[in-house]
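Sharing a structure with you now.
Every protein chain but one is kept in place in this view of the complex.
Coming up: chain A.
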Amino acid sequence: MFKNNNQITKNQYMFIVQNSMIGVGILSLASGVCKDAQQSGWISVLIGGIYPLYLTIAASIIYKNLYFNEFLEINRRIYGKFLSYIFVIFFLVNFILFETFVLSGFANVLVFSTVKFLSPLTVIILTIVLSYFTVNQGLTTVGRLAELMFYLTIFILIIPLYFINKGDTTNILPLFSSFNSILKAVPSTFFSYSGVEICFLVIPFVTDTKKVLSSGIIGSIFTIALYTITVLFTINYCGWRLTSKLHYPLLYLVSGAELSVLSNFEPLFLFLWGNKIFQTLAVGNFGMSYTMSQITKIPLQRCSLYLSLLVIFISTMLVPEYNRSNIIDKAMPVLVVIILIWTTITLFLSFFKRGAKVEKN
């Protein structure tokens, strides 16, 4: 029998928040924002960072107002039994979609770059097995891994720094093109920031709940900084025109340097990034398994197993990349808007429902 352990430290919460957002989006983010904001795309990324910041701040306030009960319980307190199930199901669907978007994107990138000989299905199946293996003992392992993977994030940040002197600063000038175009590019950053919704599920498991707010903010800021810097360096190196035409501009960037023993940074980058993707998928897997477990009362491990099979099925339909891009373009704005509305209403109502203390589950 599996033993479930879901407790995490405040640092692990911070790393989960930080890590949950780093997915396939980091590779294509620069391309999306440069189409509208041109050389000022990095400013759109910075502004888009309001989304994860808002969600993490709102989540910590909501939980503080509702005494850190579990997700289903806080929904029940605010919306009653029926609506609470509807919202939890919505989050379940959100995490299933998140998982499939990231997984299929990962398979597409790998097959596009270093493992051309593998079929996407092989990548999808093996990756989901790893994701299941990570989650099957609960959130503690996910938290510990997020902590470990944080150190890899630092290396991901170091690789673009190699190109700091290699670009041309005229590529990013003038800094501000048009404020309207910068704002217009902001929605395209939301996919890169999705995943942060996990904060709504994991806060009750943090041992030191006093620091939840600051941990969430720091975790978000780290990812916003990482995204902004990578986009800035990509534009600086490639120029906005080329960046906007590439599928994965960051991959193009890292493959532009020759080392003594490897022809470029691409395999090293994919190695670091791949580990982050596994971790992001584990966070998503926990999100969907946990919400399903809350609704159905089926143990987390079994939920994870069933949903993993479902994710394999959906992910294979999102290959090749244009299938995935089409669906993401349609689904992401809807998901983000619903989450923002739900967050705002819940935040508002949580101040009114804070009256009686509810026993922690």
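Note that a residue touches a chain if its C-beta (ideal position, glycine included) is under 8 Å from a C-beta of that chain, and two chains touch if they have at least 3 such contacts; residues count from 1.
Keep in mind that, in the parts below, contacts and distances are computed from a predicted model.
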Among "Spore germination protein A1", "ABC transporter permease", "Hsp20/alpha crystallin family protein" or "Response regulator transcription factor", the UniProt name of the subunit that does not appear here: "Spore germination protein A1"
Contacting the left-out chain in the complete assembly, out of A:I26, A:L103 or A:L145: A:L145
Absent-chain contact - pick from A:I159, A:L270, A:V283 or A:I339: A:L270
On chain A, residues whose C-beta touches the chain left out of the figure: 5, 7-9, 11-12, 110, 114-115, 117-118, 122-123, 126-127, 130, 133-134, 137, 140-141, 143-145, 147-148, 151, 207, 258-264, 266-267, 270-271, 274-275, 278
